[in-house]
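As you look at this complex, bear in mind that one protein chain is not there, while each of the others sits in place.
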Amino acid sequence: MATTAVTGGKPAGSMRRLRATMHRRPGLRVASLLALPMTWMVLVYLTPLALLFVTAFWTTDSFTGLTKRTFSLENFTDILTEPAYYTVVMRTVGIAASVTVLCTLIGVPMAFFMARVASARWQPVLVALVLTPLWASYLVKVYAWRTILAPEGPAESWLGASPGYGLPAVVLTLTYLWLPYMILPIYAGLANMRGSFLEAAADLGSRPWRTFRTVVLPMVWPSIVAGSIFTFSLSLGDYITVQLVGGSSLMLGNAIYQNFSVSLPFAAALATIPVIVMVGYLLAVRRSGALDNL
Amino acid sequence: MTLSRTSRWILGVAMALGLAFVYVPLAIVVVNSFNTSRLFQWPPPGFTTEWWQAAFQNQGVRDALVTSIFVAVLATAIALVLGTLTAMAVSRYQFWGRNTVSLLFVFPIALPGIITGIALNNVFTSFLGGLTFLTLVIGHGTFCVVVVLNNTAARLRRVVGNVEEAAMDLGANRTQTFRDITFPAMRSALFAGGLLAFGLSFDEIIVTTFTAGPGTQTLPLWIFQNLFRPNSAPIVNAVAAFLVLVSIVPVYLAQRLSGDATGGGRI
Partner (left out) sequence: MHKSRLLKAAALGSAVVLLAACGGSTDSGDSGTTPGGSAYAGPVGEGEGTLNVLAWPGYAEDGSTDPAIDWVTPFEEETGCQVNVKVFATSNEAFTLFQSGQYDVVSASGDASLRLVYGDLVQPVDTSLVPNYADILPDLKDKAWNTVDGVNYGIPHGRGANLLLYPTKQYPTAPDSWADMWEADSPIKGKVVPYNDAIYIADAAVYLMATQPDLGITNPYALDQTQFDAAIALLEQQKPLVAYYWGDLVKQGQDLATGTTAQSQGWQLTANLTNAETADAVGTVKPKEGTTGWSDTWMVKKDTASINCAYKWLDHLASPEVQAEIAEYFGEAPANAKACALTVNTNHCTEFHAEETGYWDDVWYWTTPTEKCLDGRTDVTCVTYDEWVKAWSTLTSA
């Protein structure tokens, strides 16, 4: 090691001094590491987000659709006094929540099997099988579900019944789309869990279900929450799936999308709703340690 | 843990059903790509390879594929640089605002894509003179950072800290420690994170819709434009089936090269 130290780096004196300083001051090292990423995030992400929020307080010229930069609360009062927006927010959050619950119910047993039952040889194969659909096009997967649920389509001819197009179809399709985002964090959480915990619990006479409830569940909970951030958020903003398999009632994303091209301020005001919902969700789950499990 | 035969059996059935749920729709895409009906009648009235030939000869598809790969590579590069730097900071140092920093990087993927999309679109078109290929790359790079960050930070937290200290105690300087200890340890996590970033960018449609400049057509945009055109819809199915089959390659690579049981299990 010492020899390499001599031949390896030959930092100039000033560099050496800089390094010495850095070594003594971890704060400086953190700052130098974070300077670039933080600048990027502030410039490319936070600023546009803040500007969008500012735009929500502007209005639109009624004819040309160009933005007029005068302060007004009009957009927000419009949204708050229109019951249809309350309905659509409730519907959208309901869909996102249903998708998250379904993904959990389907994902937990799968992840558990992958991590705890499958042999070491099969584990990577199963992970690959779960990962592969992530690479298939989102649009094509939605389209596949449209084919499946179509009248006289596969669902009807094989299962004898199809939910048809509508909200159940939206929930089903979104569940399908985001399932891998739920399975993978749970699998990672379970795979990293020490087997001895479970064995100890079993040795102490716990029945499997009780072991699951008192030992496993609390430990995978952060992973489930981590997965739920994806399934919930991805469903919350979706506006394409509902157009392909939904019925006559659309989602919040559609309202934002429809207004975006005509009245950016109104779209921006609508867009603050999912932001508030998601920020609330993230803050609520931050304590569970889920953010380290993403 | 010693699972009873019954619980193993139940879990096995759940796994099989889950995989069926995942793969039946994909199988239908593949079958439909040979369907003679342009409107995907079910069951298919006949089978043909016409759409596959058309897809391979389609210049639009080829150009879009190249663009998508190009965008995904650049976005992944951005994500790797920013994600690694951030991972090294948050995983090895305790500092004020550390959780906030982690949270900040989660935002672009935790907030719905349409928000990120219109926010970027607004700034790019009103202040920076419009959308280009570059704005698309910037948009993609931003939401891809988190997957690299999470994979790398998890790895650094798990394995590196003590070994690095040991190396430094033995006299290695920071550069050497990074080169000989930190980087090799991170390598597979970087690979897994980079691959996921590539995948995220490659299939992204919503942010792409709002940030792609004129003439920049990625594969999802091409698919979106052609899915609803009866003349092209069958070609789209062939392209999609091709993607499903080809996707086995990156997943296989991830498995082989990452050496991590989770094979890039962190999203």
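Going by the order they are written in, the chains are A and B; count residues from 1 in each one.
The rule is simple: a contact is a pair of C-beta atoms (placed from the backbone, for glycine too) under 8 Å apart; a residue touches a chain by one contact, two chains touch by 3 or more.
Small disclaimer: the values here were computed from a predicted structure and weren't measured.
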Hidden partner chain, touching residue among A:Trp145, A:Tyr165 or A:Phe230: A:Tyr165
For chain A, residues in touch with the removed chain: 25, 27-28, 30-31, 34-35, 38-39, 42, 46-47, 50-51, 54, 58, 60-69, 78, 82-85, 87-88, 146, 150-152, 165, 243-244, 246-250, 252, 254-255, 258-263, 266
Residues in chain B touching the chain absent from view: 37-39, 41, 57-60, 63, 95-97, 100, 125, 127, 129-131, 213-215, 225-233
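Just so it is clear, only the chains that are shown with their structure count from here on.
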Cα-centroid distance, chain A relative to chain B, in whole angstrom: 13
Of chain B, residues touching chain A in the complex: 1-4, 7-8, 10-12, 14-15, 18-19, 21-26, 28-29, 32, 40, 42-43, 81-83, 85-86, 88-89, 93, 95, 99, 101-116, 118-120, 122-123, 126, 138, 142, 145-146, 150, 153-154, 167, 170-176, 199, 202-203, 205-206, 219-220, 223-224, 227, 236-237, 239-240, 243-244, 246-248, 250-252, 254-255, 261-267
Residues on chain A engaged by chain B in the complex (per definition of touch): 1-2, 4-5, 8-9, 19, 22-23, 26-27, 29-30, 33-34, 36-38, 40-41, 44-49, 51-52, 55, 67, 106-107, 109-110, 112-114, 116-118, 123-124, 126-141, 143-145, 147-148, 150, 152-154, 157, 176, 179-181, 184-185, 187-188, 191, 195, 198-199, 201-202, 208, 211, 229-230, 233-234, 236-240, 253, 256-257, 260, 264, 267-268, 271, 274-275, 278, 282, 286, 291-292, 294
